[in-house]
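Below you will find the structure I want to go over with you.
All protein chains of the complex are present and in place, except for one that has been dropped.
So, chain A:
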Amino acid sequence: MTTQPENQKVSSYIIQSQEQEIKRIALELHEGVGQSLYSLFTGLQFIEKAVKEPEMKSYMGNMTNIMEKTIQEIRLLSVELHPPTLTTLGIVPAVKSYLKLYTSTYGIEVTVDHCGDEVPLTERENIALFRVCQEALVNIARYADTSSASVIFIWDKDLLSITIKDSGKGFDVEAGMEKSCGLAAMKERMKLIGGKCSIASNTGEGTAIEVLLPL
């Protein structure tokens, strides 16, 4: 690895320690809290079945229902924070599982295309790629005013490219970069893992974010 300027090392360190913390919380929600609530849920179901008195039975039914919703929301939250599949199965399954949640949350349909053979990446690379995809998708939900988008993975021999595209509103990239730091953070994240992120957008024509990572 080539020597990085000091401040790049520091941002890299800050990002990595925050990501580890997010991962820990996500895992705790999924495996810890989620599992305990699930045990309580099956217990409540059991009691509900045993109870004879109609009013109490309906009350138990309502409690079981609230528990089920809470468990579901905890699962979704943990996928948003850090999909459990990201570390075990890699970027493509993680993005796909995030997209399921994304469509049911925002109502935006996203097609995923995939060509070439997926290569295992380091955890750091997986996380950076996932965050960039997530930021691009979240921006679409927030600003693009569109019902559909697409994500394309292309695995070449020595280069991975991911393109996230929408044909929504579009925006002036220079003005957008001045407004806030999300787009700049995407670029910075890719730079820190030795990749690149380019943003192309035109008002009225939509947006394409292209991410490149040498393999």
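As a working rule, a contact is a pair of C-beta atoms (placed from the backbone, for glycine too) under 8 Å apart; a residue touches a chain by one contact, two chains touch by 3 or more; residues count from 1.
The rule is short, and it goes like this: contacts and distances are computed from a predicted model.
Hidden from the displayed complex is a chain whose UniProt protein name, among "Cell division ATP-binding protein FtsE", "GAF domain-containing protein", "Ferredoxin-type protein NapH" or "Cytochrome c oxidase subunit 1", is "GAF domain-containing protein". Touching the missing chain, out of A:Glu19, A:Glu68 or A:Glu188, is residue A:Glu68.
The chain omitted from view is touched by exactly one of A:Ile15, A:Val95, A:Ile108 or A:Ile162, namely A:Ile108.
Checked against the full complex, the one of A:Val138, A:Ile154, A:Ala184 or A:Leu212 touching the unshown chain is A:Val138. Residues of chain A in contact with the chain left out of this view: 58, 61-62, 65, 68-70, 72-73, 76, 103-109, 138, 141-142, 145, 147.
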